[in-house]
Structure formats: structure tokens, C-alpha cells
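Structure provided below as C-alpha cells; questions to follow.
Note that one protein chain of the assembly has been removed; the remaining protein chains are unaltered in position.
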Amino acid sequence: MHLHRTTIRLHDTDAAGVVYFASALRLAHEAYEAALDAAGFPLAGVLREGAFALPIVHAEADFLAPLCVGDGVEIRVGLKSLGPNSFALAYRLTADGGRVAATAETVHAVLRLASGKVAPVPAALKKALRALGPP
Amino acid sequence: MHLHRTTIRLHDTDAAGVVYFASALRLAHEAYEAALDAAGFPLAGVLREGAFALPIVHAEADFLAPLCVGDGVEIRVGLKSLGPNSFALAYRLTADGGRVAATAETVHAVLRLASGKVAPVPAALKKALRALGPP
Amino acid sequence: MHLHRTTIRLHDTDAAGVVYFASALRLAHEAYEAALDAAGFPLAGVLREGAFALPIVHAEADFLAPLCVGDGVEIRVGLKSLGPNSFALAYRLTADGGRVAATAETVHAVLRLASGKVAPVPAALKKALRALGPP
Partner (left out) sequence: MHLHRTTIRLHDTDAAGVVYFASALRLAHEAYEAALDAAGFPLAGVLREGAFALPIVHAEADFLAPLCVGDGVEIRVGLKSLGPNSFALAYRLTADGGRVAATAETVHAVLRLASGKVAPVPAALKKALRALGPP
């Protein structure tokens, strides 16, 4: 499990005064990127290498409480499941004070770019995901 | 059912070369806003009036095929279900040529802003949602 | 000069209730992309070909009036200047009713990706920019 801290900024919000729903998913993805960095398997390397991609094939979120400009948020990200060709991550966004603002899940496939076909999760990524541990 | 046409722009994409997952949800939401405009119940009026909000309490999407800069996309949005205090919309994003790129769903609660409590779907919104029809 | 019509959507705004400043620049860029499509030199082709990039080296905007959710906006984009290795575009965002909401300018360099060096504006792009005409 990785903990990522962030602060809600004006751009994350909309005219309803709170975080735009899709921005909460973006914040979750930023936590996933930070978790991969921490686990020694940065997305930057995946992009640079160009051997495979990790497209999100499913995403979902439950929005439990609004988040406002200036709110401190702790995003917990962990491995929900690890299949042969895909993996699922779970997220929990908790505002300072302990209020859970949202939970989310993303499912990532492994795609070999040369063939355009799904492929086994690379060993180094498997190791990083297992090191991340459950949510 | 409302059909909303758009074109994928550079900002919708990321360094993997395709539409960023959360941007597909944003595009779906834009189709929802256009559908409400067409149904005579614009979100602008809801915001201006300030009596209630329609926060998204759940969202999910399946990403079936990548979308690239310049791709024309048709977004079909329709009413999936209508409850006493909430409603659910379903979306299908189809690229020119007929390839379905993504499907999505959003669930919206009705929140009376004065009380901060859930409230019945206003009659005018009910009418607009029914006029929208199934996806 | 190319005219691009759009409508302000919830995601374009922030908690101050109006369009976020950087989103107005994004809307201008979308008008530029639409203008290139209309001129027969789509950015999608530039990206697919991978021979050169057109990085923005300077951008500026004046924000004259706020834009709100649901506002119809007409974005006028035109060629401001065309140099040997770069070009500048000018934008004007006018809300329905005739109120000018913002003006902007972007300066684009031509970068040959193989060398990482600036390069002459390709002939086909020159032609498209000249066809676009002054703002």
C-alpha cells in the first residue's frame, strides 16, 4: 500500500464549488504513478522503453463526500488483484480529518506494442505490484 | 437518447499517444451537459438557481479501444434508470468507422443545497430525463 | 481566419464559478486544431508522421470577461505572423451576444524530431497557414 499526499487546487474543482468527478480519478492515477515511482518501476521508463503499454480497461469510483479547494487529501493505493495479463488497483481518498471522499478502482491490461496484443505482466512490474501490497 | 459529436483534441490525450482514461469520462459528461441543454434543462440554470446540486455519486467506464488526436467521436447518452432521489445515465463513445471506444455510466444524486440532504428529482428534470429516453 | 464554435462545459470552470484561465488557452488550442483540420493539415498527421513537432514556445492571453457554464463561444483564429522557422496565431473568444471574453496568442516553432533542431516551416503547413489568413 502506498500513501500519496496532495492538496486540492482550483483546477481540480468546477463551478459547483467542489472537485469535478473525473478529476478525482486523475488524482487517483497520480497516486498510482507515485506508487510505481516508489516501487522502482516508474511509468516514465515504460513510456521511454516503448515495449508495452498498460492501458486502463476499466475504471470506477464512488464519490462519498465533496472535496474543496485547499483540502488536504491522502490517497491510499494498493493492489487489488494480479492476473496473468492484467492487474487491478484500489484507491481510497481521505480528506484531512478522516472523512473518506472517494474510493476507486482501475483495471490495467498489459499490451505488447509491437503486436498490439495483450501480454503477460512483466516480471519487474509483478514484483513492484506485489511490493505495493493490498490496499 | 441524445447524440453528441466531438473530435479528440491534443489536450484529451497523454504521452501514451491516446486519450487519457479520465478524459473519456469528461467527454461523456460533456455529452450529458449537451443532452440536458437539448432537453431544455440546462445545467447552467441549476448552477445559477443554486437550489440543488446533482453530484455524481458513482461513475464507471470500460475502455474498449484507444482514441487518437483527430478522431471523430459520437457519444450516445441515455437514461439508464430513474429513482426517487437519483438517476443513472449510460454512455457509448463510438469512433468514426463504428468502433466502440468506451462505454460509461454515471449515477447522480439530487442534493438540496439548503439542507445538504438528498431530495426528490425535481419534476422538470424528471421530464427532461424521460424525454432523453433509454440509451 | 477560422471560426470555431464551442460551449463552456462544467469541466472548463473552477470553484470561482467561471472558466479557469488555462482552460481558455486550451479552448483556443482546440480552435487551432480545428483550423488545421479545415485547412487540410491536421495535427493528427503531424503526430502520426513523427517527422517534426510544432511546440508552443510562447503563449499569452488577456482575459476580458468571465465565461460561465453553458455560454456559447465563438473562437476566431488567424495567422498573426509567419517566420522562416516559426509562426504565430492570434485568437479572439467571443461569447454569444458579442462580448469579447479573451484574446490570446501562441507562437509555434518547427522542430525536426530526428535532429532536435529548429527547421523551416514545411511547405504544406505554410500553405495551410496562409490559407487560414489573418485573424
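Each chain carries a letter (A, B and C) given by its place in the written order, and its residues are counted from 1.
As a convention for this text, a contact is a pair of C-beta atoms (placed from the backbone, for glycine too) under 8 Å apart; a residue touches a chain by one contact, two chains touch by 3 or more.
Just so we're clear, the structure is a prediction, and the values are computed from it rather than from any experiment.
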Visible chains in contact with the missing one: A, B, C
Among B:Val18, B:Leu43, B:Ile56 or B:Ala102, the residue in touch with the chain that has been omitted: B:Val18
Touch with the omitted chain, as defined above, among A:Leu43, A:Ala65 or A:Ala131: A:Leu43
Which of C:Leu3, C:Ala61 or C:Ala88 contacts the chain that the document leaves out: C:Ala61
Among A:Met1, A:Ala51 or A:Cys68, residue touching the chain not depicted: A:Cys68
For chain A, the residues touching the chain missing from this view: 7, 9-11, 17, 26, 29-30, 33-34, 37, 42-45, 47, 68-71
Contact footprint on chain B, counting only the chain that is left out: 10-11, 13-18, 20, 22, 68-69
For chain C, residues in touch with the removed chain: 15-16, 18, 20-23, 25-26, 29, 47, 53, 55-64, 66, 106
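Following the convention adopted for this analysis, only the chains that are shown with their structure count from here on.
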Shared interface numbering between chain C and chain A [over half = same, under half = different]: same
Between chain B and chain C, centroid-to-centroid distance (C-alpha), Å: 26
Distance from chain C to chain A - Cα centre to Cα centre, in angstrom: 31
Shared interface positions of chain A, touching two or more other chains: 15-16, 18, 20, 22
